[in-house]
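Have a look at the structure below, then the notes.
One protein chain is absent from this view; the other protein chains keep their places.
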Amino acid sequence: MRAWLPSLLRAVLLAILLAFLISPGWFEPLLKPLVQDNAPAIYNQGSLLTLTLLHLRTVAIATIAAIIVAVTLAILVTRSFGAEFLPLSRSLVNVGQTFPPVAVLALAVPALGFGEKPTLVALFLYGLLPIFENTLTGLTTLPPSVMEAARGAGMTDRQRLFKVELPLAMPVILAGIRLSVVISLATATIGSTVAAKTLGEVIIAGLQSNNIAFVLQGGLIVGALAVLIYDGLSAIEAVLARRAGL
Amino acid sequence: MIEIDGITKRYDGTAVVDNVTMTIEPRTVTVIVGTSGSGKTTLLRMINRLVEPSAGAIRLDGEDNRSMPGFELRRRIGYAIQGHGLFPHRTVAQNIATVPVLLDWDKARIDAKVAELLALFQLDPAIFAARFPHELSGGQQQRVGVARALAAEPKVLLMDEPFGALDPIIRAKAQADLLDIQKLLKTTIVLVTHDMDEAFHLADKIAVMDKGELVQYGTPAELVTNPATEFVQTLIGASERPFRLLSIETAGQAVEPGTADGKPVGAATSQRDVLSELLWTGRDALPVAAADGTLIGKVTLEGLARRAARPQ
Partner (left out) sequence: MVIALLVAYGALVAPFATFRANRIVPGEAKSVLAALPAGAGVVLLGLMIVAAAIILLKTPALLRLATAAVALGAIALFIGLTAAYLTPPENTYARVSPASGFWILLFAYALLAADSITRLRPRPGVRVLLLLATLGGAAAILVSGLWDGLSILKEYAGRADVFWLEAGRHVALALGSLFASVVVGLPLGILCHRVEPLRAGVLNTLNLIQTIPSIALFGILIAPLGWIAVHVPGAGAIGIRGIGAAPAFVALFLYSLLPVVANTVVGLAGVPREANEAARGIGMTDRQRLFGIELPLAMPVILTGIRIVLVQSIGLATIAALIGGGGFGVFVFQGIGQTAMDLVLLGAVPTVVLAFAAAIVLDALIEMNTPSQNRGRTT
């Protein structure tokens, strides 16, 4: 009974989320008490489903770019020829994190215009750090005896990387990606301050018209997405970790 | 045959292996001993070029080991290390198949080899082939590590403190198994250890390293009877000398004609163990039985005492 309870809760959450996105009207009575007399309780300036999909797309693009760059960078600085740049790359990515997302967003606007692009840049920069840090941790904490055995067995550098190092580091890398995705899901809402089409639009509309129902539904959809995606990735990670015997 | 010719390795100007020359005969077990930090591992790793030497050369069957890329060389030489170094994300079978896969053997040949090695190391393929390393005991992990090193039928097997992480009982068994397998496969084994008992038990020849230099290279008996330096003497242990001599040879080699009372000892038992048995049972002599159980003579306290004494 204990074991399947969390899965059940997740399934229920997913069902509610889907129901809300497809037919928000059903939930109107729940949100009605939150708004003043005649204000709409359900976001009415666009489809919540479309916004959700756009939101996810933005996060997906930024995360994939961040994964490619961060993992490549971490691989490069852990090879013997790139070792020189390891401390620098680490402080650089660290500094990147001190830039507030709003600032990155605002500063990217003159170069890229309003809309999705500055949001992508901000999410990309923000997503880099966790993935980079974790990939680095994964690649630098491999058991020395395993690495020695891989070399001793006559694997080339490339074979070692793809057959031993990356598979062993994979659970840690995935944990970084998971963290990065959750941060990005929340941060993407800020993109709507520069007119990106994300769920932030719902929240900001709520803030501007003093409509708590909007704020709440926007926030909860993002929160539910984050929880579901986080759990999904955790499950994949657990399977991989078990396979790797870690 | 492995010819090590004036090999030197320097780190930051200090030689950690200093002009070592030695020849290792094929199909023998050579054990490198020495205190920690004396350069044993570095010497061993220069044979398969995990470490590139600063000077000198190493030839395998007359061929310079730098005549091919390092990774190709290493696919031809078995390598087993302390703590086994098994790939945690691969099954036992996949681990053993590592080098054959790198060498592109066909699948049937790989499967046959894996099954053969598992059987040889007393691991039932039906049970163990699909397990992951963390599902094995320490002794089993170690056996899989050696099996992996032998998978591509290397002529040479390098072992760096392979039994260091095992408890004494399992270690004794692993040593005995290794000797059996060596006799069967005729592999040339070079093994690093800092355990002198292990060295005397396994070695055809022992190389003693001290501060990067090879101070003596000879048979175990030569080392005991004729230590080249004070250091070798200390390493062997003055009070251990007679027992070391006895531990090199077997009861079969000390058989005298005649019979004795008591439970027979096997001809393959070390003379040291026979002496222990004699002392413990308070007898002067024990009968010796060949592997098939037939009595072939006796071993006497007096005879062993003669063998343990310093050669004149």
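Letters A and B mark the chains as written, and numbering starts fresh at 1 in each.
In this text, a residue touches a chain if its C-beta (ideal position, glycine included) is under 8 Å from a C-beta of that chain, and two chains touch if they have at least 3 such contacts.
The structure displayed is predicted, hence computed values, not measured ones.
Enquirer: What are the shown chains in contact with the chain that isn't displayed?
Expert: Spelled out, the missing chain touches these shown chains: A.
Enquirer: Of A:48, A:62, A:77 or A:203, which one is in contact with the hidden chain?
Expert: Residue touching the absent chain, from the options given: A:203.
Enquirer: For the chain that's not shown, point to the residue among A:38, A:80 or A:98 touching it.
Expert: Of these options, the touching residue for the absent chain is A:98.
Enquirer: If the missing chain were put back, which residues of chain A would it touch?
Expert: Residues in contact with the chain left out: 34, 87-88, 90-92, 94-95, 97-103, 106-107, 109-110, 182, 185-190, 193-194, 199-200, 203-204, 206-207, 212, 215-216, 218-220, 222-223, 226-227, 230.
One rule holds for everything that comes next: only the chains that are shown with their structure count from here on.
Enquirer: Give, as an integer number of Å, the spacing between the C-alpha centres of chain B and chain A.
Expert: Once rounded, the distance between the two centres reads 53 Å.
Enquirer: For the complex, which residues does chain B have touching chain A?
Expert: Residue list for chain B touching chain A: 48, 50, 71-76, 79, 81-89, 98-99, 102, 132-135, 145, 148-149, 158.
Enquirer: Enumerate the contact residues on chain A facing chain B in the complex.
Expert: By the definition above, chain A touches chain B via 143, 145-156, 159, 164, 167-168, 243-246.
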